[in-house]
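Here the complex is missing one protein chain, while the rest keep their positions.
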Amino acid sequence: MRIECPICGSRDRREFYYQGAAVALDRPAPDAGDAVWDVYLHLRDNPAGETRDLWQHEGGCGAWLVVTRDTVTHAISAVELASDVKRAMA
Amino acid sequence: MRIAGRGMIDRRKPVSFTFDGRRYSGFAGDTVASALLANGQRLMGRSFKYHRPRGVLTAGSEEPNALVTTGVGPASEPNVRATTQEIYEGLAVRSQNAWPSLDFDVMAVNDLASPYLGAGFYYKTFMWPRRFWERVYEPVIRRAAGLGALSGQPNADAYEKAYAFCDLLVIGAGPTGLMAALAAGRAGADVILADEDAVMGGRLNAESEIVEGQPGQAWAAEVVAELAAMDNVRLMPRTTVTGAYDGGMFGALERVNQHRARRGTGAPLECFWRIAAKQSILAAGALERPVAFANNDRPGIMMAGAVRVYLNRWGVAPGKQVAVFGNNDDAHRTARELAAAGVHVAALIDCREGVRVQGAAYPVLSGAQVCNASGRKELEAVTIRTASGEHKIQADCLAISGGWNPSVHLTCHLNGRPTWNADIQAFVPTPGAVPGMRAAGACNGVFSTRGCFVAGLEAATAALEALGRKPVAINFPEAEDAAYKLEPLWAVAGKGRAWLDFQNDVCVKDVAQAAAENFRSVEHMKRYTTQGMAPDQGKNSNVTALAVLADATGRGIAETGTTTFRPPYTPVSIAAMGAGGQGKGFAPERFTTSHAASLAMKAPMVEAGLWYRPSYFPRGQERHWRQSCDREVGFVRNAVGICDVSTLGKIDIQGPDAAKLLDLVYVNTFSSLKVGKVRYGLMLREDGFVMDDGTCARLGDQHYLMTTTTGAAGQVMRHLEFVTQCLHPEWQVHVISVTDHWAQFAVAGPKSRDLLNGLLDAPIDNASFPFMACGAVQLGGVEARLFRISFSGEHAYEIAVPARYGAALFDLLVARAEAMGGGAYGMEALNVLRLEKGHLTHAEIDGRATAGDVGMEAMVSDAKDCIGKTMSERPGLRDPKRGQLVGLRPVGAVKQLTAGAFLFAPGDEAIRENAQGHTSSVGFSPDIGTFIGLGFVTRGRQRHGERLRMVDHLREIEAEVEICAPVFVDPEGGRARG
């Protein structure tokens, strides 16, 4: 498996640390309520298809990445800098 | 038997080797199989289950029968295919799965018991009694049925792993692969051409045909020479591409030195390559399939195509009287070439009606089938069934061809399914099954040489276009272009066992039985019969087996479908995949600057993450580590001790928003910390549990230095980067690990300041450097950092210098400490010192502890949000019944405490349901004079003074303990401030 780091280019997956769903970018407010926090921390979709994950190019440039990939074909359709994605969310 | 004038062996270079202790002679270029055949040695192995005598069936890596063990002692290697192992001077080869000898194998009685050993026999036979499963049945079955054995000694050979990159990977160097590589290479693409054979050329080396007016072998050699001269082409012979993976990654095994007796220092036996390719062309060829008939496993029965390989590649005639049996024109080619080489062809038997061969010098039997074979250790005769009945003909070799199966394997590694092609009665790759891969030539169902050239060129052209390169015109070599005609024939009807899977001893009747017992899905049949589950993965039997299954279940082959092809294509040794991981290669070793000094002081080293730290520093008369540990604890409590604490994570945090970051990641507040001060901080995970703890110093208005525990340094760094990049990219803050830059030493004990003042360029006192102060100091002109922090509870400091001075400073500190009645202390003493103070390690903050559990609820600031705060307020995490941190001391007859033991009320049975808590860490406290411990007890903080029963079920230790406050020494904390 290879991931196209927006900074370093195509790299072996060994250089990357896998975190989990990109939901983690959307941290709720402290008073958002149990249901919202539960969704943020624990409730995960398990799609047969497109999913967005957070990875860190820990063994490379150190950038956190949002990787959009298909769980059926394993095809990676997009890799973005998490900081860019987060800024766009604001 | 050698045939003069044929083969690619070097007859001027004889090579001698041994097989089961007997000396044989072959030539450079021979494989074990070709050399043994040339010497008339047909019998090469015994079958897996029935111990039937077996000869070589094929001439390639798909070989199911001729598995041997090479080498001796630790260098021995089982299950080597005699068909791919090149001989070298002194090579020692042994047969497998036979005792006492290959010629006379006691276990051959299994063959007589075959009526009871059919499909699923072990499911039915070895069911009762249950206690026999592991002790009786399994050992017996394992001994009786088997492959080669490992030596049981550590493998002393070197292996390597490596990466390679290319625009285009061409897998297989037969006519298709050579043409593809030539076209891509001439167009300037960055090409890797990998082939499992030692000599590239594939079937061109196996056939006697003319390409562009010269022998195919010569043409192939010319192309290989041209490719070898290109800078942009890398040739990888003896390299099997074993797997296709996501994103254009391939695994490949190179047999670097398997063909050499003498290997240099560090020379690898094998190399496991990971190849990243933008495009790939699969030119893996095809594998010929046998026809099942009674006793079709007799030694001397071989694939028709393999017979041509032995003839043309190695100049070996596999028999004196060869019969040929097939359902297609390719079988005719074998008969023709044998006759041309002067080998007696007993008959050509073609199952198709109305087949005529002009001018054949041998009998041609059309509409006939071979229905049996006789001769136990060597084929003697075959029985032929025609419309007029059955008759025997003498033959010591039978060449069979049931048609060819394209090697579609790699196209299925990403879950692709092959497509049934009725014209060739075989599966072909489904286009697009592996992104970027094109299957071409024989592996795509194209069987003529000319057809393969065309396919190779087309595939290369398409790949070049995908790479954005311009193809160059190539002159097309003239070659044979015969049509491939066959009539399906899978199994000849009749009594007796007819083999499908030679390696796992699976017969037609086993598949029929599976179907009859309703294991009708191909995946079920496979597992019930073990068809295709041997090391060869059923390369020459799977398609025939599922045709038989289709027949038995009344379905078509396409409908029956195939089993799943998974990597690796051929077996890969674990040693190659794990190359470099033996011994010290397993993980990097991180050494502190005091490492050499600690070793010189004979300190046993312990691993802490990747770091190595001294456990204790033994002295003179000390016989037991506890004596050293107690003495070192005394250094710190009474004089001064020195400990290397460089392994703790050190993270430099700078920027206008540095304080904001710390306030978010720590439960307590750091924006209010004054410059020149240090504060203890506790960090939670977002789910409310403790992640790590440590101190954080404010070095400047916008400059902090965070310390983490040794083990969690990586996790905390990643966490900070997550926060700064994923949660607050707008913050102006930069975090960087400076762990390796600083060598840091704890100077702890009542005499610590005296010691330091003897070294610092400017002395300190309690007013200029109070408890929890930090600042820059100088030591002999070297810029250093001093922190007045204490993990031991004593008056203590940590001093940090750039790592280049670490070794010198450690020596100096230890010398000074020794002069003052102290010295170096190790991890054991450090642990006791912190236990006596109730300070935490990851034995306590083990991923399940909350701030409340460890008694630090009050530290969680009400005035701000922090990571983990919201979730830490969940009722379950605030439950007063949760285990709370307590101290424990023994009060009964047993004085020993152990970590990881459970705690029970005195009268309760020691079972899990009754557990009231557990011990997390223990140690012997020289100050208290007994063991002390930390642990978690339900409602523990209200229960100081209560007694509990500690039970360590594993070590079988029970002790009565009293719950107490988790601080055993200096509870007021006056010493650290003094």
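Labels A and B are assigned to the chains in the order they are written; within every chain, residues are numbered from 1.
By our rule, contacts are C-beta pairs under 8 Å (C-beta built on N, C-alpha and C of every residue); 3 or more make two chains touch, one makes a residue touch a chain.
In this text, contacts and distances are computed from a predicted model.
Engineer: The hidden chain: which UniProt name fits, "(2Fe-2S)-binding protein", "Oxidoreductase", "Sarcosine oxidase subunit gamma" or "Anti-sigma-W factor RsiW"?
Structural biologist: Hidden chain identified via UniProt as "Sarcosine oxidase subunit gamma".
Engineer: Which of B:I9, B:L91, B:A119 or B:A158 sits in contact with the chain that's absent?
Structural biologist: Missing-chain contact among the listed residues: B:A158.
Engineer: Of the residues B:G60, B:G185, B:P268 or B:G403, which one touches the chain left out of the display?
Structural biologist: Per the contact definition at the top, the residue touching the missing chain is B:P268.
Engineer: Would you indicate which residue among B:G40, B:P656 or B:G821 is in contact with the undisplayed chain?
Structural biologist: B:P656
Engineer: If the hidden chain were put back, which of B:A119, B:V733, B:V814 or B:L888 would touch it?
Structural biologist: Going through B:A119, B:V733, B:V814 or B:L888 one by one, B:V733 is the residue touching the chain not shown.
Engineer: Which parts of chain B are in contact with the chain that was left out?
Structural biologist: 158, 160-165, 190, 256-257, 263-268, 274, 276, 580, 584-585, 587-593, 596, 610-611, 652, 654-656, 725, 732-734, 736, 738-742, 759-761, 779-780, 782, 801-809, 812
Engineer: Write the list of chain A residues that the hidden chain touches.
Structural biologist: Its contact residues with the unshown chain are 7-9, 11-12, 14-15, 57, 59-63, 81.
FYI, only the chains that are shown with their structure count from here on.
Engineer: How many angstrom lie between the centres of chain A and chain B, each centre taken as the mean Cα position?
Structural biologist: That gives a centre separation of 27 Å.
Engineer: Over in the complex, which chain B residues touch chain A? Could you list them?
Structural biologist: 163, 245-249, 274, 276, 414, 435, 686-687, 718, 721-722, 725-730, 865, 869-871, 874
Engineer: Per the contact definition, I'd like the list of chain A residues that touch chain B in the complex.
Structural biologist: Touching chain B: residues 1-3, 10, 12-13, 17, 19, 24-25, 27-28, 30, 32, 34, 37, 41, 54, 56, 58, 62-64, 73-76, 81-84, 86-87, 90 of chain A.
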